[in-house]
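Structure below; questions to follow.
One chain of protein is taken out of this complex; the other chains stay put.
Presenting chain A:
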Amino acid sequence: MKYKLTLAAALLSATFFAGAASAKTFVFCSEGSPEGFDPGLYTAGTTFDASAHPIYNRLLEFKPGTTQPEAALAQSWELSADGTVYTFKLRPNVKFQTTDFFTPTRSLNADDVVFSIGRQIDEKNAWNKYISGGTWEYADGMGFPKLIKSIEKVDDLTVKVTLNRPEAPFLANLAMPFASIMSKEYADSLEKDGKKEQLNQMPVGTGPFTFVGYQQDAVIRYKKNADYWGTAPKIDDLVFAITTDAAVRYQKLKAGECHLMPYPNAADVESMKSDKNLKVLEQEGLNIAYLAYNTTVAPFDKPEVRKALNKAINKKAIVDAVFQGMATPAVNPIPPTMWSYNKDTKDDTYDLDAAKKMLADAGVKDLSMKVWAMPVSRPYMLNARRAAEIMQDDFAKIGVKVEIVSYEWAEYLQRSKDKNRDGAAIMGWTGDNGDPDNFLDTLLGCDAVGGNNRAQWCNKEFDDLVKKAKVTPDQAERTKLYEQAQVIFKKDAPWATIDHSLAVVPMTKGVTGFTQSPLGDFTFEAVDIAE
């Protein structure tokens, strides 16, 4: 192995010095180290940016800049009349990457797809527990083991997936990073050599970039996949320079040590925008922060009380104070970039007098309540304590006394699920697959009460709509159902919707071809650098 690495290094350095003038190297100052290179095992975007997106492909992938799944390794697919059998036709002649540690002898076929998904759903699969302590978090979270009845090879380029029930978001789920397609031939060779864990350390896929090497917590290197089935990348080498501190990433960008960085400090964005050597892209993130009332505890079991409190929250002040404007006040429980977002929904306007009157009309006097503030910073809520203080101040103006409480993060997650929780909890969500079901049913469905549904809100009318949408294959029909569900949500107000944060991506002026993903992914296959 050492010999092979040395050889690889020699070849690479030869490339650097022989072709330094022509080779284009793109440097991405990434925000953290990948947990590993098998996307099925992980849930972090940082890991997916380093593994699933450059190295692998999926049967379907999200169209760049959208949350719309489109054909990728699957060229086409058919769905049976009862909505339970998907038949995928694979793209022919898709080659796996040739690296210094593996040379493929065949193109992608159905065995690879069956292997990649099968190992995540079948406990008896030889690759189900190939890493000690490894779990298939996303496959489990998306319910794949219970949803998928079987996955079979029909012929070399045809795969049949049979579901136990119709599931409209299934195609979007298949476009998620955890469903990346690996090489079974490579896995077999590792198994033969007794080096199964290498699948997670030295990856081989069909994606636009070939893995070259990873120096822990420092640098990941890739080179252009010369055999890529799609449009060939315009850059020759891709380097992830791992830089955990946002202020340092900014300095590296300014010094020209990297071309693009994720997650800048909100306070730096204005100076980035005014720097003539940089440009900044902005897009609403696929996320939401909300205040979940406990709708089973009086007086928060009354919608009019919840609506009154919602009218007393100054979202604009929260967005300004917490995000320095880098967020937008949220109206619906799904972000505006998501299909089926109901544009006609009217938000609860900030009106303290009206809020006071509504509380009085509801017979509520001298109300004291707890507001739970998350102890951690998340993209959708950078400082929950500050947001809670602003709410505390506003609620005091309508005669509601607020006590702010917080717990260690794991405790917070655990306690905030409790059906008898005392108080309203600030929480949030970042979308996984761009499907409204991933917000509306996951966070507000009756099945999620005592779990993700932290408002403990079970509204049959709402639940019927989202459950129906989940099994309806037609997107136009689903859109109508979700729009109706949002109307019911707003009327019943189990949450105060707070904000959708903006995703900001600064880069050097010469960078072209980068498309911001609503899912927050960083992909570089279309990126170029001006000479």
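By definition in this document, contacts are C-beta pairs under 8 Å (C-beta built on N, C-alpha and C of every residue); 3 or more make two chains touch, one makes a residue touch a chain; residues count from 1.
Note that in this section contacts and distances are computed from a predicted model.
Entry comment: the absent subunit's protein name, as recorded by UniProt, is "ABC transporter permease subunit", drawn from "Cytochrome c oxidase subunit I", "Ferric reductase-like transmembrane domain-containing protein", "Formate dehydrogenase subunit alpha" or "ABC transporter permease subunit".
Only one of A:64, A:83, A:166 or A:213 touches the chain withheld from this view, namely A:213. Among A:72, A:90 or A:239, the one in contact with the hidden chain is A:239. Contact with the undisplayed chain is limited, among A:92, A:451, A:473 or A:510, to A:451. In the full complex, chain A touches the hidden chain at residues 2, 5-6, 8-9, 12-13, 16, 25, 27, 32-33, 35-36, 41, 43, 131-135, 137, 140-141, 197, 200-201, 212-213, 215-219, 221, 239, 241-245, 247-248, 251-252, 254-255, 257, 407-411, 413-414, 417, 427-430, 448, 451-452.
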